[in-house]
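Note sheet for the following structure.
Coming up: subunit A.
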Amino acid sequence: MILLWLILVLLIGGVLAWLADYWYTPLCRWVSVATLAVDLWLGLRLWTLSPTNLALAANGPWVARLDWSWIPSFGIHFHLAADGLSVLMVVLTLALGLAAVAASWTEIRERVGFFHFNLLWSLAGTLGVFLAFDLFLFFFFWEIMLVPMYFLIAVWGDQRRIYAAVKFFLFTQGSGLFMLIAILGLVFVHHQATGVYTFDYFQLLGTHMAPRVAMWLMLGFFLAFAVKLPSLPFHTWLPDAYTAAPTGATVILAGAMAKTGAYGLIRFVVPLFPEAAHRFAPVAMALGVAGILYGAMLAFAQTDMKRLVAYSSISHLGFVLLGVFAWNLLALQGAVMQMIAHGFTAGALFIVVGAIEERLHTRDMGRMGDLWTRMPRMGAVGLFFALASLGLPGLANFVGEFLVLLGAYRVDVTLTAFAAVGLVTATAYALILVQKVFHGQPREQWQVPDLGRRHMTVMLAIIAIVVWLGVYPNPVLDTAQVAIAGLRQPVATVSSSGHKS
Partner candidate 1 sequence: MFHLIWLVPLLPLIGFAVLTFTQGRLIRPAVAWVGAGSVGLSAAVALWIGANFILHPPAGHAYTLTVWHWISVAGFRPTVGFYLDNLAVIMMLVVTFVGFLIHLYSTEYMAEDSGYSRFFAYMNLFVASMLTLVLADNLLLLYLGWEGVGLCSYLLVGFWYRDPANGEAARKAFVVTRVGDVALTIGLLLLYTHLGTLHIQPLMHRAAEQWPVGSSLATAAAFLVLGGAVGKSAQLPLQTWLPDAMAGPTPVSALIHAATMVTAGVYLIARTHVLFALAPDAQLAVAAVGAATLLLAGFSALTQRDIKRVLAYSTISQIGYMFLALGVGAWAAAIFHLMIHAFFKALLFLASGVVIHALDDEHDIFKMGGLRRELPSAFWPFLLGGMALSAVPFISAGFYSKDLIILDAWSSSAGSPWLWAAAWIGALMTSLYTFRLIFIAFFGEAKTRVRKRPGVRMMVPLVTLSVLSVIGGCLELPAYMGNAPLFTNFLHTVLPSVHALAASRTETVLELLSGVASLGGIYLAYLLFLRYPEWLRGFARQPWGAALHRFWAGDWAMDWLYDRVLVRPYHWFARVNRSDAIDSVYRGLAVVSEAIHGGLSDTQTGVMRWYALTMVVGSVIVLSISVFL
Partner candidate 2 sequence: MPVANVALNQALLLAAVLFTLGLLGLLVRRNVIMMLVSLEIMLNAAGLAFVVAGSRWQQADGQIMFILILSLAAAEVAVGLALALQFYHRFHTLDADAASELRG
């Protein structure tokens, strides 16, 4: 039941926040915070219950399960389940949700209640995506995740918000359509083979199908997740959407929603279609590496600081794509670690950028310079997260990137070498960001306040998490390991030199 409560609390909280707006506006922010705090506490409880040793776990890798029949004639169930991977993603999402609410405290002034409603419902959809194990339910939550986000961008975004929101919606809906077709295709193929209609994940695992059919179905799923992640060449919605969205929405988009793409790849694409995924892996890994390098180069070229951070996201998540399709324990652990690290690091960078925008009312780096003198705390925090972004050892991103490289090296040396070049390109954009914004000569005289207590609390918390994960990542890695080991069982039938751990 805890899984249902995780989602329900957010849904109810969202409605309450909206209603609170009619009574006393500042209250809706506090309602939001309270909702997320309660939910985060539930999530952390779930984490402590997660097994860290597969051999000792009673339920295998599963922490909690909920299975109710919904539309029996089609075999659709309301099936939620959580293993270590899901729990980690849930905790990440909720923590970033809190950060997003804190960052939007003063930024959103109109229709505040509706804003928090959309934010919380979007988060609820995201949680549902991480917890759903019935394909119909999964798609249902996928849509719930997207619609409030569209509103968040379209109503509270900057001057290009309509273009960005529509683009975002078209990309994700369009690819979602292909995923829906693939889901239905899979269900029909399964029906042909077994005579049973079911949308249940566990029953669909191991369905026999012709290789060509499997490849097409896999591509349908892959397309949806590749757009969400995003992977080259489906990434072009991201800079516009991330830049136009308000800070809170961007933090959620970058930190949590992008991970649904990676999660989908790990949970659905490879286990459901192991041979097809194996054949497709070189292409996917090459796309990942291309994303790392191309994203970094584009980030370097931007004059809008939020767009720079958005492109850097593409670069970081390229590592995740590389790790997932290398599909060995090292690479997958690296991918999970990178997902979490990127969530916090990119989220924090967007908060910093948003704070600067709130004060300067511009994102054009050509008008900044020497902001360190005016806002030393902002400068220090910005520098810290820029360094985390470029993969400095001792911080969380390095652990993820290095593990991915280590795992991918066993599969393809050349691609890994190219991915390693990403270390240099990341340095280029991270340092140019710091240089243009905080160092150098001031291009305009800005009299602006430094980061306040609220922001510093959030930032220090995230800094602590990033450092902790950088020097002692084992709690996260152990939790993920059980889940990943549980995942690998359906794929173990694929024997090839590329899949040894």
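Candidate selection criterion: all candidates are chains of the complex that A comes from, given by their letters.
As a convention for this text, a residue touches a chain if its C-beta (ideal position, glycine included) is under 8 Å from a C-beta of that chain, and two chains touch if they have at least 3 such contacts; residues count from 1.
Here the structure is a predicted model, which means the values were calculated and not measured.
Asker: State which numbered option touches subunit A in this complex: 1 or 2.
Answerer: 1
Asker: Which residues of subunit A touch candidate 1 once you look at their complex with the stated criterion?
Answerer: Residues in contact with candidate 1: 167, 171, 232-233, 235-237, 239, 297-298, 300-302, 328-330, 333-334, 370, 372-373, 376, 380, 387, 392-394, 399, 402-403, 405-406, 409-410, 416-417, 420-421, 423-424, 427-428, 431-432, 435, 438-441, 471-474, 477-478, 481, 501.
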